[in-house]
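Just dropping this structure here.
Below, a portion of the complex is reproduced, with chain positions unchanged.
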Amino acid sequence: MAIRDDFPILKREVNGFPLIYLDNAATTQKPQIVLDAMNEYYTSSNANVHRAVHTLAGEATEGYETCRQQLKNWFNAERVVMTSGTTEAINLVAHSWGRANLSAGDVIVLTEMEHHSDIVPWQMLAEERKIELRYIPVLEDFTLDMDIYAASLEGAKLVCVVHTSNVLGVRNPLEDIIQMAHANDTLVLVDAAQGVPHERIDFQECGADFMAFSAHKMCGPTGIGALLIDSEVFETMQPFMGGGDMIETVTVDGSTYQTDEHKFEAGTPRIAEAVGWSAALDWMSKLDLKKEHQRLIKIARWVAEQLRTMGMSVYGRHEELDSAVVSFLHPTIHSEDLAHLFDSRGFAVRTGHHCAQPLLNRLGIASTVRASFYLYNTIEEAQLFIEQLKEITERFG
Amino acid sequence: MTYPKDLAELIEEFQEVDDKMERLEMVFDMADEVVPYPPEQWNNDSKVQGCQSEAHVHVEIDDGKVLLFSGADAKLVQGLMGILTIAINGSAPAQALLLSADFAEEMGILNSLSPSRSNGFRNMFDKVMKEIREFV
């Protein structure tokens, strides 16, 4: 299969068995051209960016800023701030927008489905600024309680919602969520860490005010991510970190800041990472993402069905727009033991709370085993996974 | 490092097995070797931090000998506790403290332990040793 061939790591063996990598919701693998692009950068253009005239610096700047431009094109976004990942992007909003626009008594709406990275920054801000947090509960069918959502919007300044849950694979009804929020003059931050890898999003069309995501979950390198910002909201934000590159002038009496995205990008940026991410976007743009996603959600649905038939508890629904993530628990084998057993046969699956403890609390469980599928995964791998689980159950169940 | 005789034999047994799953099965079987620390008594002090699952240890010194009580949700963790029990229960504290955590790696159970938090074994081991040290 052509896609697989682009990923050198898939040829590796683990414990004597071919690697079957099903931990894609944690991080994805990288196609060779991403590594080549970073190597090429380091072996021919490495230099610090911006404000320099020599050739290498020009090439490095071009490489870095090209990534921003590609993201603008990919997402139809006017403002793209480069960060170290989703987590930093959300913290940036809490700091740069939150501290500039919120005060005691203001309300932020979160959901119980959020990743810790979209909870803890708000808890920290809430404590500092005496802000009220309201959490939308998750229902039995793994969806958000939209009635409570509607009610909780009253007086809310910001809604923070995960595009697609990293535990359940459930894709939230963002269109409704954003429309209802905007009707109430409430801004919306979308944590799209899991959404962006499986769905091509038009930022301006979707209407969100902030959207955060990480390169490493979409075939790009570690250490880089981005925040898309609505261009009007952008103007209401104060700087995040202070330092080189985000200033216009510095004197001992005070400083003035850049007015574009660089205002939020202090210090030497992630240059090689940006170059690698560009290559990943190039690579992905050659795929029919929609078709691939349909293939993957079909695999996930099939796996979920098999698991249910085998008596596993499955957490998720695997509808058309959901991501190809299957969380489950074995009736008798502890999730951690199960993950070790899978690993002994070359399967990489994740267990634990997946940085979503409030969601797991709501589900009344402490952990799940999570198999998450991505572009290079095949139905054959899914079949092997189910067969393996049968064998493990027979022997250890 | 030289291990206590029981443990050394166990390590050798493990090393003779090539298949990782089989080795895991052998660890699971060791879960029965623990002196159980019943879930009712699990508390914040006995909890091993950084474990994915619940794991608790409690050390007493009985007649100058280490007595390790333990229990865990996950069988692998409890199996490792069982092995540790075999290795140190009944030893003098000073003797028990000579043990290094490397045995789990030598047994080919855990891929890599050293500075990593990828599993709670290291934390469990360190906690037990810390408790023993308090008695020395």
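Letters A and B name the chains as they come in the text, with residue numbers starting at 1 for each one.
Methods note: a contact is a pair of C-beta atoms (placed from the backbone, for glycine too) under 8 Å apart; a residue touches a chain by one contact, two chains touch by 3 or more.
Here the structure is a predicted model, which is why all the values come from computation and not from measurement.
**Q** Each chain kind shows up once here, so list its copy number in the complete complex.
**A** Per chain kind, the total copies in the file amount to A x2, B x2.
Just so it is clear, only the chains that are shown with their structure count from here on.
**Q** What whole-Å value do you get for the distance between chain A and chain B if each is reduced to the mean of its CA atoms?
**A** 37
**Q** Under the definition above, what is the set of chain A residues touching chain B in their complex?
**A** 15-16, 333-337, 340-341, 343-345, 351-352, 366-367, 395-396
**Q** What part of chain B is in contact with chain A in the complex they form?
**A** Going by the criterion above, the answer is residues 18-21, 23-25, 28, 52-54, 73-77.
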